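Written out below as C-alpha cells is the structure these notes cover.
One protein chain is absent from this view; the other protein chains keep their places.
Letters A and B mark the chains in the order given here, with residues in each chain numbered from 1 onward.
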Amino acid sequence: MAPPPAMPVADAMRPALPDGDSQANRDLLRVMEKPSLGYFGLLGITLLAMHVAGALWALMVYLGLGVAGYTHPIFWGAYIVTFVFWVGIAHAGTLISAILFLFRAKWRNAINRGAEAMTVFAVLTAAQFLGIHVGRMWKSYFILPYPNQRGLWVNFKSPLMWDTFAISTYATISIVFFYIGLVPDLAIARDRATGWRKVLYTALALGWQGTSRQWKSHSRSVLHLSGLATPLVLSVHSVVSWDFAMSIVPGWHATIFAPYFVAGAIFSGFAMVLTVMIPVRRIYGLERYITDYHFENMARFILLTSLIVGYAYAIEYFVAWYSAVEPEQTSFWLRAFGPYWISTWTMIICNAVIPQLLWFKKIRTHIPSLFVISTFVNIGMWFERYVIIISGLSREYDPAVWGVYTPTWVELAIVAGSFGFFATLFLIFLKLFPVIAISEIKELEIHAKAHGAGAGS
Amino acid sequence: MSELDRRDFLKLVGVGAGSAAAAGCSDHVEKLIPYVVQPEEITPGNAVFYASTCAECPASCGLHVRTREGRPVKLEGNPDHPINRGRLCARGQSGIGRTYHPDRLQRPQKRGASGELEDTTWEEAIALVAAEIAKAPQKTQVLGGQTGPTRGQLIDDFVGAVGAGGRTVYEPFAQEALREAARAVFGIETVPHFDLSGADLVLDFGSDFLESGPSPTEHAGQLADARAVDTHDDGGARVIAVSPRLSMTVSNADEWLSARAGTEGILALALARVAIENGAGDDSHRALLGGLLADFDAASAAKKTDVPAESIERVGRALAKAKSAVALPPGVALSSRRAIDTTGAVLVLNHVIGAVGSRVQVPPASAGAQPSYRETLALIQAMDAGNVSVLLLHDANPAYSIPGTAGFRDALEKVGLVVAFASLPDETTALADVVIPTHSALESWDDAQPRPGVRSIAQPTLRPLYDTRSFGDALLDIGRAVSPAASGALPTGSWRNVLEAAWADTDWTAALARGGVFTDAPAGEPTALSADVARLEVVEPKFTGSGSHTLIAFPHGFLYDGRGANLPWLQEIPDNVTKVAWASWAEISPATAESLGVEHGDVIGVETSAGRLELTAVVRGGLRDDVVAVPQGQGHTVGWWASRADEGAPGEARGVNVLDALPAGVDERGGRAWLTEKAALSNTGRSRRIPTQQTHDNQRGRQIAESISLVALAEAAHGDGHGDGHGGGHGDGHGEAHEIREPFDPADDAHADSEYRWGLGVDLDRCTGCSACVAACYVENNVPVVGETESLRVRQMAWLRIERYIGDGEPELRAGRERMGPNTESVGDTDVRHAVMMCQQCGSAPCESVCPVIATYHSEDGLNGMIYNRCIGTRYCANNCPYKVRRFNYFDNQITKWPEPMRLGLNPDVTVRGQGVMEKCTYCVQRIAEARQVAKNENRSIRDGEVVTACQQACPTQAITFGNLRDPESAVSKQAENKRGYHALHVLNTRPGTTYLAQVDRGEVEG
Partner (left out) sequence: MPSLLGVFEAPEPVADAATRLKNRGFSEMEIYSPAAFEVLDDVLDEKPSRVRIYTLIGGLLGVVTGYTLTIWMANDWPIMIGGKPFSSIPIYTVIAFELTILFGGLATLIGLLVVGKLPYGSFGKTDEAYSARFSGEEFGLVVECSDRDVAEVDALLRSHDAKEVSLVGA
C-alpha cells in the first residue's frame, strides 16, 4: 500500500512559530518583551536607592557602627528589625508553592511564580543585614564552622548559629524550588526566543522537551520538595524568633514567639505579594490569569493571620500581667505607654485593626482597597519587629542603664536601600522569566478544554 | 658555595623567616629594640614600683608608681603612707595623664613681635627673665600655689637672693577660714586637721569631706573603719550631715539636716548649747551659755536655720551622749561672708563635745608663707597700679580661678614681664610673656608635708619626655643669671641636691624607698578656748544679688578647683550624684523647676550681681527649694580636654565657669567666700542635652542595691548562720522581709580540676560612691575615653560603673510613678545606694551561650573571658547581659580619641581593643596571670590577697575584696558567707561570682 505523504522534517522542526500558539504563551511571554520607559524609570529609582545604601554601608564599615543610632543598652537596631522583616516577607512564596501545593489548592498557580521569586529575593535581602549589622563584617566568616589552624569551632548553642543554618538552608531550598518550577517555562521561552535570550534560555532549560519521563520526575521532585519545604518554612521563622525568645530580655523571653512570628511572617508575606502583584497584574493586563478570585483568597489568608497576630499581641500582655514578674510587666507597660508608644500603636492598628475590614466581601474583592490594606500591613509588620526589639532592649533589668534609641538617617537610608535591592531584583525578574507559571496555567486550560470546566476552579 | 658557610646560611634563613613572620603578623612592622646595656632594676615584662607623692591636691597622698620598661603606667596608693594607707582617689589615679598629656609644653616660649607665643631656647628665656628681674628686683613678685616645704623654702631663698618684692601664695581652696577661726577660737594661727578614726558620731556641716575636702581618701578610710558593722555591733559611727544639697558626702550620711545655706554656725552653736545643757563640756563651756551661746536656743535657731527644733534638741542630746563625736566645718561650697565665724562656731562645738586634742588636732602655728586670698587681691592691686614689673607664676591658674571681677587679667596687662612656670598650658600661661616648661610631677623631685609628722617625697619615675626642667632647677638657673650676688646667695647644686640637703636629717635611701618619713604627729598640747571666742559674730551672712535662690558653687568631685578639667578620665567619669559628664549644669528642685516652667534638660539663666550664666537644668529632689547649685571647675578655654578642643572646637569653653557669676568674694576678714550670691533664675525657653549616664534611679525593688536595717541584721546574726531566710529591711521602712540570697555556692562555677574560682566582694556599706575604682579601672585596663559627643549617645566604655539608686524603689513602683530624671530623692532622705556594677563573672552566664563564635566563654578558674580577636560584634552577648556591663567599640576609640603621647601610658599587659569589638571587666585577669606566674616559679599556689584588682587597690574604704572562692579561708569566701551577702538580680539565677554586702540602714540618731 502507499506510504503516507512524507512531510519534510524541516517543516516539522522549525516553523518560526506554528500559527495559533497557545494564548497563555503569547500573553505571558509578552510581559517579557521590550521594557517601557516607565520600567526604566522605576528601575533607575530602585538602583539609585540600592547604590546610595551601598555607599553608606561602605562608609559605615570604614568609620564604625557608631554612625548608627545605637546606645547603651540598645545594641540591636533598625538592621535587625529589617532583617526579621525581610525574612518574614520571604515566607509567602514557599508557603504558597509548597503548602498550597500539598493541599492541592489549584488557585495558587496564578501567583506562585511571583511569590517564589519574592521569597528568593527577600531571603537574599535579609541575609545581607546579618553582615551589615555585625561590628566587624570583615571577620564575619568566623561564624562558619570551617577548619582553621586555631582549632576553634563555632558555638552551636547560639541561636544566631541556628539562624545562620536556617537562613542559608532556606535560601538554597527556595532557589532550587524556584528553578525547578521554572525549567518547563524556560523551554517555552527557548522555543520562541531569538538572540541572546535564546542562548540564555537554552542553557537554563537544560534541554527540557516535556517528555513524559521528564514530567514524571519533575512532578515527583516538586512533590518531595514541597514535603521538605513545608516544615522548613515553619522552622525558619521559629528559629528567627528564638534569637529573641532564647534570651532573657523582658519582652523577648516568651514561649509563644515561634508560632507568633510564623503567623506574622505569613501575614506580611501575603501582604507583600498583594502589594507587588496588584500593580503587576494591572500594568501587564494579566486579569485573565490572576483573577479577583485569587486576590480574595489571599485576603482571606491575611484576615486569618491578622487574627492570630492580634491574639498574640493580646496574650503577650496577658502573660506579662499574669506572670507577676515586675520587669516583664514594666517592659510591656512601657511598650504601650513609654517612649515607644507611637510605634506600638502603629503596629496594633495596622496589623490587628485595619485588616478586620477584610471581613467584608466588598472590600476583599475591591482591588484598590486591598492594595491599601496590604501596604498598611507591611508598614505595621516592620513596626512590630521594631517594637519587639527596641522597646524590649530599652527597658531591661537594670534601670540605671535604661536608654532610648532612635535610628539615624544612615540606618534609614540603608533600610530604604534594601527595598531598592528587592525591587531591582524583582523588576529584572519580570523581564527575564515568566511572571506566571505558564505550563501550570496550560495544565488547567487544556484540562478545561478537554472537560469543559472553568479554568482556575 | 665556599663563601656561604652554614652559619651565614642559617642567619639568612632566620632573617627571611623572621621578616616573613613579622610581615604576616601585622599591617605595619614595628621593630623591637633590645637594651644594649640593660638597667639592672629593669626586667622587660616586669613592673617596677617607685614610691612618690601625689600632687593632685594638698592632701599629698603617698604613691606607688607602677612603671614598665621605664614608663609609669599606673598610680597606686602607698600602703606605708599614713594619709591614704595604700588607697588613691579618682583624681590621684588620673594624675598620670599630666605626664603623657598632648598639651605638654615641650620647650620654652616667649611672646614674639606678632604677639603670639613662640618657641625659644632655655638660654634666651633665662637671660630674658633674669635681665628683667635685674632691672628692678624689688618690683619682682612671685605668685603661686601651695608647695612642699623645700620648694617653698627655695622660692623664699630666691626672693631673698634676687631681692624680689615678695611672694604671695594663692591656693583657691586653701582652708583660710579654718586658719582664721583657729586663731579666733584657740589663739593659734594654724590649720587644725580632723581625724575620724574611732569617732562614734560625725557631724558634718557641709565639708564635703568625702569628695573635695582637705583629705578625702584619708577621711573616707577612717569613716569606713569607724562604722564597720562587722566590728561594731551597734553599727558604729553615725554621720549627720548639715547641707542644703544632697552631695555625695551627704548621701553617705545616716541623717540629713537640710539647714538654710549659711546658717551652719547658728546651728552649731544651738547644738553646742543643747549639748552643754545635757551635760557635755565643763565649767568653761557652761560659762558660754550666758555669753556666746546666750541667744542660740533651739527655738530661735530652728527659725533661722529651718531645722526643726526637735531635731536640734535630739542631735544636741546625741552629741552630749556620744563618747567620741566630732564636727566638721563647712567646706568651699558653704564658705559664706561669715565663713570664719561659722567655722569658729563649729570649732567651739568641737571643744564643747571634747573632740579638740583627739579627733581635732590643733598643730603648732604653721611656719612659712601661708596661702592668703587677701594678699593675692592686694598683689592684684599692686599690679594694677603698675608696681610690678616681673611676675613669676607657678602651680596656680589665677587667670581662671580668680573671679573676673577681681580684675586679675586686666592687672596682668600692666605687668612688664609675666613669667609662667608650668608643664601644661592653661588660661594663665596663655597670658604670659615667657612660659618656662617644667617637668610633670612624675618627672621631678619634690616633697610635701601635709601635716606635722608626715614628710613625703616625690621622685622622678621616667626620663623627661621633652626639653623641660624641674621648677626648682629652672628657678635656680634664673636666680643665678640675675646677678653674681644673687647667684652666691642661692643654694649650690641642682634642685635635687637642695632637696637632699633638706632631708639630710633622715636616712635618704630608706625615706626614698618608703616614700617619706612618717612619725606620729606630735600631740598638740591641750588647747583652751581663747577669750576672743566671745567676739565671734555668728549671724546669717549677707548676700548680694536680687534673686530668690541662693547660688551654691560647689567644687566638682573630680575637677576640684578646675585643675582636673584637662584630664580625660575626670571629665569622662560621670559626677557621683547627677551622673553628668563633660558638662556644667544647674541643680534645681522640682518645685523650683515647676515655678520656672522648666524640665530636666532645659536651659535656665542664673543671674547674680556679678554676672549671668546659662546652664542646663538638672532637676533633682535632693535640694532645698531656695537654692540653685552649680559645680565649679568647668568653663576652661585652654586645654585639649578642658576646652572643647578634643571635639574640634579649640578655644571654645566646655561648660561654664561659675566664678563668672561670683564677685571677688571676700569674707569680713579677707578670706575667700563662695556662698555670697542670691541668683535670679529665668527660663530661656531653650533646652540643651548634657551627657547624663543614668536617667533612672528607681531600682523598682529589683534587689540590685540592697539595704538592711540594723534590726534585720541582728536577726540574721541569730539565724542559722548561713544568712538564709533573713530579710533585707529597707531604708524607707516599707520593706516586707524577703530572701536576698539564693541557695547556691558560687565556688562551684569553675572547672572541676581548677584550684581557683575567682570571686569579688563589694561591701555597699563601705562604698561611698566616690568613683576611685572607676578611674583605676580606666587606667589599668586601657579603657577608651569616648568624649562628650559619644557620651551624649551614652556610649561610654566604663567596665565598672557606679549606679546610684534612691531607696529600693518599691514605693514609687506602687505609686505607678515613672520618673525620667534622676530626681527621686527627697530633701532629708539619705537612703541613697551607690552600687558598684561590673561584670559579675556569672557561673551560668547568659552572654556566653548566645555568642555564635565563642568570643566569650567560661575560663577554667571561673572567669567569664573575652577573646577580642574572635569577636565579630554581633552584640548578642550585651543584649543578654542583665547587668549591662558589656561595652561595644562603636568607633576605633583608641585611635581617634587617644592623642599622642597618651599611648605611652597604656598598660602593656592589657590588649587595646579595636573597632567593632565587645569588651568588659574580667577581674583584672592580667594581674591574676602575673601572680600565677610568680606562684608557678615558686612552685606554690596563689596566696589569698596576692592578686589585687585595680578597683580593689584604689578603693579608699576597702569596700572591695578579691580572691579565691575555692579557698574557704580566703577573705572573699568569708565575705560570700556574710550575713549581708546577696547577689544582684539573683532571681535570674546567673550564679554570679560577685557577692554584694547590703548597705546598712542605721536609722535616725537617737537623742
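Note that in this section contacts are C-beta pairs under 8 Å (C-beta built on N, C-alpha and C of every residue); 3 or more make two chains touch, one makes a residue touch a chain.
This one's a predicted model, so the numbers in the text were calculated from it and none came from an experiment.
A.B. asks: Among B:165, B:236, B:631 or B:843, exactly one should touch the missing chain; which is it?
C.D. replies: Of the listed residues, the one touching the omitted chain is B:843.
A.B. asks: Among A:34, A:104, A:213 or A:362, which residue is in touch with the absent chain?
C.D. replies: A:213
A.B. asks: Among A:40, A:62, A:138 or A:153, which one touches the chain that has been omitted from the display?
C.D. replies: Answering carefully, the residue with contact to the hidden chain is A:153.
A.B. asks: Quick one: which of A:49, A:89, A:137 or A:166 touches the chain that's been left out?
C.D. replies: Checking the options A:49, A:89, A:137 or A:166, the one contacting the hidden chain is A:166.
A.B. asks: Could I get the residues of chain B that touch the absent chain, sorted low to high?
C.D. replies: Output for chain B: 749, 751, 843-850, 854, 857-860, 991.
A.B. asks: What chain A residues would touch the chain not displayed?
C.D. replies: 1, 3-4, 6-7, 9, 12-15, 17-18, 21-22, 24-25, 145, 151-157, 161-162, 165-166, 168-169, 172-173, 176-177, 180, 183-184, 187-188, 190-192, 198-199, 202-203, 206-221, 224-225, 227-229, 231-232, 235, 239, 439-440, 442-443, 445-447, 449-450
The definition used in the following text is that only the chains that are shown with their structure count from here on.
A.B. asks: Which of the residues in chain B come into contact with chain A in the complex?
C.D. replies: Contacts found on chain B: 694-702, 704, 790, 793-796, 801, 803-805, 809, 813, 818, 835, 837, 846, 849-854, 870-876, 878-880, 882-884, 887-892, 915-918, 985, 988.
A.B. asks: Which residues, counting only chain A, touch chain B once they are in their complex?
C.D. replies: Touching chain B: residues 63-66, 68-73, 75-76, 133-137, 139-140, 142-143, 152-155, 157-161, 164, 243, 246-249, 326-327, 330, 334, 338, 393, 396-403 of chain A.
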